[in-house]
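Complex shown without one protein chain; remaining protein chains in place.
When the chains are written out, they are named A and B in that same order, and each has its own residue count from 1.
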Amino acid sequence: MPTTLENWNPGKAEDRHPEMTYAEKERLFLEVKSDPRYNDFLYGCYECGICVSTCPSARFYDYSPRVIAQAMAREDVERIYDIISEDIWNCAQCFSCVRCPRQNNPGGLVTLLREVAVKNGLQETKDVLQGYSRVIYKVMLKGNQVSPDMLQPDFFPDWGPWVAGFSANMQVWRKAIPVDTLRGVTDAAWRTDRKTLLELYTIWFETGNMEIIKEIDEGLHDLLADVMQEELEEG
Amino acid sequence: MTKKILVIGGGPAGLEAARSAAELGGEVILLEKRERLGGTPDREGYAKLTHHWRDASEAMAELAAAVTSNKNVEVKYQAEVKEISGSAGAFNVKIEAGGKAESFDAGAVIVATGFQHFDPGRATQYYNYYSFPDVITLTDLEKMLKEHKVVRPSNGEAPKKIAFIQCVGSRDRQIGNEYCSKVCCGIASKQAIEIREQLPDSKVMIFYIDMRMYGYWEPEIYWKAQEQHKVNYVKGVISEVLKKGDQLLIRGEDTTMSRPMEVLMDMVVLSVGMEPSAGTRAVAQLAGVEQNKYGFINAGGASGLDPSATSKAGVFVAGAASGPSDLDDSIAQAGLAAARAVASLRN
Partner (left out) sequence: MTEMTTVEEILERKSHSVIRDAEVAPTHDIREALYELEAKGEIIVQRVPENHVEVTTKYGRTKKIPIDHTWHHKSCGQCGHIPGYTSSIFWLHRQFGLDYIDPTDQTSCTGWNYYASATSNAAAQAAVMSRNFAAAYETGYFPMIHCGTSYGHYKEIREQLVHRKELRDEVRRILDKLGKPLVIPEEIVHYSEWVHVMRKKFAERQTVSFAPITATVHPACHYYKIVAEDAIYDPEIYGGQRTATVTATLEALGINVADYSTWFDCCGFGFRHILVQRDFTRSFSTLRKIEVMKNEVNPDLTVTHDTGCVTTLDKSQFSAKAHDRNVGIPVLSDAQVAALAMGAHPFRVVQFHWHSTDWRPFLDKLGIDWKKYWDEFQGDLDAIRAGTKSGITWEDADKPVIYG
């Protein structure tokens, strides 16, 4: 979008996302506000800064849980849209911010904002989660993940030469574990009953979790839904 | 109906209530659980009061003398109330004074049992009071100021950089003490000025959420601290105090600059708030008066406009037993309680 005299100041929230109407931005905010947990997570804010002080992301990113709490309390729709489209993915979900003396939960607000971002398939969210689909696949299908077979040197090169050593020896190292449910298992973290997985799939379908996945990655959804439905039919 | 008025507590509120009631013609029994009068300012060795920079010992001694020299006030030391029965005009009170059990009647009771300071170990934030010698409270500092010997407890040397942390134990839903303790901003600023006077090379910073500077405190304490004594006020309260080398590292957000901050300090002073004292909790139960959810005695009466009235006729409250109070509050409330108590026995 070309820079003009009217929009040259990057400090104006309403100018940063001209593709979105105010009504759309407001709708997203109201969706967050209508979550039953909203009032558990947001009380008043007296801007003491404790949340920012304890926040790891505040030290590395231009990110402030206090600004998020304030923006939500003020119902500043434009600023909140900024937050939901970019800032929320900086949060490390450590919940250090619940040391808030007013008992606000900025990390919890971020979780609600993320849920709405995902449910509405916001493009920035899809972009952020693009590299994450492998993990979602594993946890949805296996009920656990960061499975041994994910430890590939191309996925974790910065974890050191150890990873290459492991992936070359994966089969044998996984057999060399005395824990019965782990021994020999490489495609999941532990051996899970089939019935357990069917129960898990039922939960995913019944709670609308599959619909959520569909918003983010339709291909991933279809792949998962096919496998799960087949398994469920087999019973 | 007896004309005796029982005042429980010999701190500023109790002393004022006893003196005023006696001057208005009442016969007063004053119970004090310590062996001397003066209450918390005396016990904690307060140096200067925020009021006109008066020396606390002098001021308390004056209040006490006005009581001990008044022939209509009987003071009992090392006295604790064990039972209160009866009703307005005819209470029966059982006490233990100096190890002896005693019993007497009173027409009215004024509860002036005061407050205690918040235990800093219970703070939601991690200030490590019980772990680091150089993390102290307002009362610890008050004693050192009185002796003109402000030093770091770790090494006995004068501190160069001192931080005050406001709202410790107050305004906090997670502790339950949601209220503001009223006096700590004034006290911390007063102490900051005293430090700057006693240690001219020092740098003092106060980390706050809001600065409570009512009425004349604004120019007399706040502006004076900033302008004459160069005390730095930073809006952003501290979340943790850690040890780094032989100094203390404090962490917070400098909200003005909108970024996390970490500063090294020699000494950290915690502005601990007020809570109902053990005496207030006990006597409230014994007197059968309503307490609020924080344990302070509910004052206000039916109209809400009588700060000395409790939920029970004939029982009055004065001072910090009813909630965070500064000396002006306590003394004014005590005077009102005395007047009401005396009046209640005239009819």
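The criterion applied here is as follows: a residue touches a chain if its C-beta (ideal position, glycine included) is under 8 Å from a C-beta of that chain, and two chains touch if they have at least 3 such contacts.
Since the model is a prediction, treat every value here as computed from it, not as a measurement.
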Which positions on chain A touch the chain that was left off?
36-37, 40, 54, 56-57, 59-61, 89-90, 92-96, 98-99, 111, 114-115, 117-118, 129, 131-132, 135-136, 139-140, 143-148, 150-151, 156, 158-162, 166, 169, 172-184, 188-193, 195-197, 199-200, 202-204, 206-209, 212-213, 216
Against the chain that's been left off, what residues of chain B make contact? List them.
119-122, 126-131, 133, 135-136, 140, 143-144, 147, 149, 151, 153, 156, 173-176, 239-240, 242-245, 249, 295
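Here is the rule we use: only the chains that are shown with their structure count from here on.
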Can you name the residues of chain A that touch chain B in the complex?
43, 46-55, 58-59, 64, 66-67, 99, 101-103
In their shared complex, at which residues does chain B touch chain A?
124-125, 167, 171-175, 209-210, 235-240, 251-255, 258-261
